[in-house]
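Remarks on the structure that follows.
Excluded from the complex is one protein chain; the other protein chains are retained at their positions.
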Amino acid sequence: MSAEAVTADLGHAADEHGHDEHATTTGLSHTKLAMWVFLGSECLLFGGLISTYLLYKTRGNGRTLPTDVFDIPFTSVSSFVLLMSSLTMVLALSAVSRGEAEAGRTWLLATALLGGVFIGGQVYEFTAFVREGVAFTTNPASSAFFTLTGFHGVHVSLGIVMLMSLFVASLKGRLTQRNAETVEIVGLYWHFVDIVWIFIFTVIYLIPAD
Amino acid sequence: MAIVEKTPLELGPGDSVRYAERPLGVFTRPQEGRGWRDWLSTVDHKRIGILYGASAMFFFLVGGVEALLIRLQLAAPEGSVLSADVYNQVYTMHGVTMVFLFIMPLAAAFSNYFIPLQIGARDVAFPRLNALSFWIWLSGAIFLNTSWIVGGGGADCGWFCYSTNSGVAFSPSHGVDFYAIGLQILGIASLVSSVNLIVTCLNMRAPGMTLMRMPVLTWMLLITQFLLLFALPVITVALFLLMFDRLFDAQFFNPDAGADPLLWQHLFWIFGHPEVYIIILPAFGVVSEVIPTFSRKPLFGYEFMVFSGIAIGFMGWGVWAHHMFVSGMGPISVAAFSLSTMFIAVPTGVKVLNWLATMWGGKLRFTVAMKFAVATVAMFTIGGLSGVTHSVAPADTQQTDTYYIVAHFHYVIFGGGVLGLFAGIYFWWPKIWGHFLNERLGNWSFWIMLVGFNLTFGPMHILGLQGMSRRIDTYARGYGFEFWNMAATVGSLLIAVSVVIFIWNVVKSKRDAPHLPPPGPDPWDARSLEWSIPSPVPTHNFDTVPQVHGRDEWWHAKYAENDEGQVVRVATAEEAAQTGEATGVHLPSPSFWPLAVAVGLPLIGYGLIFNLWLALIGALLTIASLYSWALEPVDDPDAAHDHHEDDKNEDDQTGGHDS
Amino acid sequence: MAEMRSAPIRRLVPRTLVLLGAAVATGCASDAELDTFAPQGPIARELHSRGVLPVFWIAAAVFVGIAVAMVWLIWRNRVKTYDGDDEWPAQTHGHVPLEVGWTVGFLVTMIAVAGLMLWSLPTVEATEDNAMAVTIDDRSVMWEPTVVVVGNQWWWEFRYYFTDQVDLADLRAHGDAKTLPPADIVTSGQIVIPTGEEVELIITSRDVIHSFWIPALNGKRDAVPNRFSPWKIEASSPGFYFGQCTEFCGLSHSRMRMQAVALSPADFQAWVDSTSADAAAPADPEALAGLEVFSGICTSCHLIEGVNDDVYEGADQASGAAPNLTHFAGRSTFAGGIFNTYNADGSLNRTDLEAWLRDPNALKENYTVPGQQFRGMPDLDLSEQQIDDLVAYLSGLGAKPAGWIIEATQVE
Partner (left out) sequence: MSDTATSEHSEPEAAEHHDDGGHEEGHAHPSDWAYVKIAVVLAAITALEVFTYFETVLDWGVALVPSLIFMMVVKFYLVATWFMHLRFDNKLFGRMFTAGLVLAVGVYLVTLTVFEFWV
């Protein structure tokens, strides 16, 4: 291959994985940039759902509102769990990028587990609400509540799937130092889902709906 | 998605040795070839662009036939071509089809084809995702239109499908379900593609191609991608709420339970207004390439063109409620949105005057492309100015929901968007296919279209001011609507004639091509990088990635200005252009998985509507395909290096990609 | 073929002039009843002269400027072909002062437009505290002219409150358009207003979004379920003003019309007197038989004061309402303002009325599908005898309107 062709090759970054980030215009990896761009877009998605809930939170149609059945201490615990999963996530990345595969794997598993606990908590919360008379179709407030937290829950679940995929890859010895960026990108997604919950926890749960 | 996958090819800095590491994947990848099957697995941005373009033109005919039905029904009072029910479905699907299945994908065709070429890249940042976008878009488009057959008719709620008329109680057929789910599928496609193209623009520019050296078309397309990126999630939310209401008895739009129907309107128009700039900015970009080329002058005020585009994109986010001036949202909101709307005229006006200034003192050669471009400026100005008349909120209370609005938006959408993209089609046709479109037929088509267009939509201004409401399936005699409606119908038939001539032109030009001299790399003496490579474009685009030194890089490769400011030629296009003969260029391998993923989504859609088991199957198919995608090797390391020679030869023989 | 010659713009200017001329011409035509350029009341007039016309002129001026510039540029600079390299014009890349110049120019223009907007907004939004004396049930009250306007698929209901007057705040607090407080007069299709008074409207809907619009009297305002929106109209002189529902509201959206009947204050009082009374008891046997049929079939939807107001619980409709027929014959149109109740000569329009009772869906498409909630009046399988009886009964409900009204309404 001529020297020219090689430079040409460097210029095209022809696959989805930004492996030749050294050749990108900005020097940044495609995938990571793509993830950030995507997260920017997600802000408008969650913003819409949150606004819908805020608008509807007091519209109960004479029936029980979600705010009437909130269990703040319980949700605080699961929020805390999700928050801490961000720590384990970042520790996983840190370990993988140092080349400590085993530690990385452990932290990944821990993150997924914490996420699982959060989802478990949410499932429990949902069933408890339904038992107390706040179901998806009860009133605009409840529809909006379940849609918002449900969307968030789906995001967390997707994150867990990605984490577990990384974990399996790691078990097979495929998650090496070189793949740290993949871990980082899953991490970005994970942290984003976490900050959305930080927002939801305050705005939906803690601020009283007078 | 393919996050778990790791790259097989690592190139350290300055290191020319490939690591022949075995890829992570477990499936092999297909190879790029030339048969029809290869179109299904292609990841080449040019082919995907062509796929987008061809399907968009198909849906233009579909939407156009719907438009003709509308016009036939309204040609005379008490029309009886369509029943009220069918009429409502037809005009709704006309709007939806034209916006989501024609003009957006046609703009996507331009984005896909030309962004990489104009910035000197080999492909987009994520070629497989690019294929995925197209297939998802196509599956959504087909899904949406199958509601005619299996959904009990098309959606019948208008293209903005206001609640509460969109609820099950008021629209019990499945049309609206198809609308809600179909638009979500289309939205995924555009969202994925916007992320992809943004990364491409930011990250894959050739050396020296700074942002302020990017061609204006690329700039406008980039802004469009940002608008898509941020607008689509908003309508996604709205559509989810609607879908939950209709399919799962949620209460988002049930006023009896205390819901507010205006929520839908806000969410729709927060998306909807940026959407109209998504429609127009690509056309602005095209015009900004065509007019300089045929004026033999650089674009006047490049920076102002770029920044006014950014300003339009940005301001477009603060005006949505001008569609809701009469909704009863309160005088303060009305005043605020009225004010914010008006000032969009300023950056848009800057654009118009810069185009005029580009023509000023130029040497204008009126090829068909140039005619379309100039007509775009003129017609858009009319539409823009009627837009200003309804930005005055009190005045709009007389105009809204009348044909005056219909006139406004067809002038901006058709007169601006469609004519502009037609300019682009005539301009870049030789680049894409290696032969010109016939200019004589092009002229006929242009003039008939221009006259027909004005005859169709010009009278609608009058009808609207005479008080004719939009979305009415008939009108009574005696309001004075007869004459101008007939005129509009005649005009629409003229447009149809011009479209037929265009189609004939496509066929005939292709047939005549072998007997005519090939256009060469740069038939119009143009200015941007795509003209520095052979026509049609070789699979690998650039033999060597160009080094960019300034704006209009390609023009400067041909010409220089001497001390007196006169233009002197430094090289002919043939001398300066690349030959397209490079070999061994590593290209991404094709893949079938994008198609497979896309097929799953409409299944989920049908499943949600008819039977949840089907949705499960669709979901499993999607998930399985995603995993297969992830496990597919990133590239086929053995295949990438030697088959391009044949490609090239074949290109030479057939003169196109269409064999 | 005019390959290099003509410019699109050149034919635009004359075209526009022709169109504008035609617009003016048709605007003056007497049959253009919805014409927005023919205001008939102070609100609409002021809206027209402040809000609509000035910005039209500004837009026209800008258009002429751009068009002239374009034509001139094309005329001056067009060439047939490029022959050779020396044909390059001066390569101007831009000119910052110019750019700033026209940006400022546009800004100034738009600030002027903004001023116009702010100047004309109160025209349609601000309300005055007018009041007029109205006698109701032999009692004189000061009435702040207000009509509650309720959209239904596909007809408008107008409610008048004289005894217990309501305002916007009351209704917003009440919240539900399906259970509005009882009114003195409930009518449909035709809103009757006194001339020379600003009439405030409180607009809402019972099913989907509609839009209330009488172009000669003011712009439009949407009727949104669960919302009560203020609007107003005013007519200078007695007359008949046409309107059309302008927000798409389903199948018969195009057949959802309305009229405003402006009466002198004295005539208005007379109308109030006749219309606020309970329905007249039928005299002749045919009408009596009609009442019989009505009480058996029609009362599940329609209300007639004095007949079934004691048992009426709302109509079997998605909206929960059907036109109040107490003074049916007092209106000159029916079924969403699209059929004449009387012929031009003043005789009853039996043809349409009978056809309506025979099969409403055939006259005005609706959704009366068994198994779904009704929207519109269903085909009730009436016998011809029943229809005749009903027509006899209905035509006796309410005082026949004045001849000029019957004449003015004649719709096709």
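Just so it is clear, A, B and C label the chains in written order, and each chain counts residues from 1 on its own.
Criterion: a residue touches a chain if its C-beta (ideal position, glycine included) is under 8 Å from a C-beta of that chain, and two chains touch if they have at least 3 such contacts.
From a predicted model like this one, the values you see are computed outputs, not experimental measurements.
Considering the intact complex, the chain excluded from display touches A, B. Considering the full assembly, B:Gly318 is the residue among B:Pro77, B:Pro172 or B:Gly318 that touches the omitted chain. Set against the missing chain, the residues A:Ser51, A:Gln122, A:Ser142 or A:Ser165 yield one that touches it, A:Ser51. For the chain missing from the display, the contacting residue among B:Lys46, B:Arg71, B:Arg122 or B:His266 is B:His266, taking the whole complex into account. Panel shows chain B; residues 198, 202, 210-212, 222-223, 226, 229-230, 234, 260, 262-263, 266, 270, 306-307, 310, 313-314, 317-318, 321, 329-330, 333 of it touch the chain omitted from the view. Although one chain is hidden here, its contacts on chain A can still be listed: residues 21-22, 25-29, 32-33, 36-37, 39-44, 46-48, 50-51, 54-55, 72-73, 76, 79-80, 83-84, 86-87, 89-91, 93-94, 97-99, 177-181, 184, 187-188, 191-192, 194-195, 198-199, 201-203, 206-208.
Basically, only the chains that are shown with their structure count from here on.
Separating the centre of chain A from that of chain B, both taken as means of CA atoms, is a distance of 31 Å. Multi-chain contact residues, meaning those touching two or more other chains, do not occur anywhere in chain A. Chain contacts: chain B has residues 256, 258-260 touching two or more partner chains. Remark: chain B residues 2-7, 9-13, 16, 24, 120-123, 125-129, 191, 194-196, 198-199, 202-207, 209, 229-234, 236-238, 240-241, 244-245, 248-252, 254, 256-260, 263, 267, 542-545, 582-588, 630, 634-635 touch chain A in the complex.
Interface residues of chain C, counted against chain B in their complex, comprise 1-4, 7-9, 11-12, 15-16, 19, 22-23, 26-27, 29, 31-37, 47-48, 50-52, 55-56, 58-59, 62-63, 66-67, 69-70, 73-74, 77-82, 85-95, 98-99, 102-103, 106-107, 109-110, 113-114, 116-118, 120-121, 123-125, 153, 178, 203, 207-209, 211, 215, 218-222, 224-227, 229-230, 242, 244-254, 318, 338, 365, 367, 372-373, 375, 411-412. Chain B contributes residues 83-85, 88, 156-158, 162-165, 169-172, 255-256, 258-262, 295-298, 300-304, 326-328, 331, 334-335, 338-339, 342-343, 345-346, 349-350, 352-354, 356-357, 359-366, 371, 374-375, 377-379, 381-382, 385-386, 388-389, 391-402, 439-440, 443-444, 447, 450-451, 454, 458-459, 461-462, 464-480, 483, 525, 559, 561, 565-569 to its touches with chain C in the complex.
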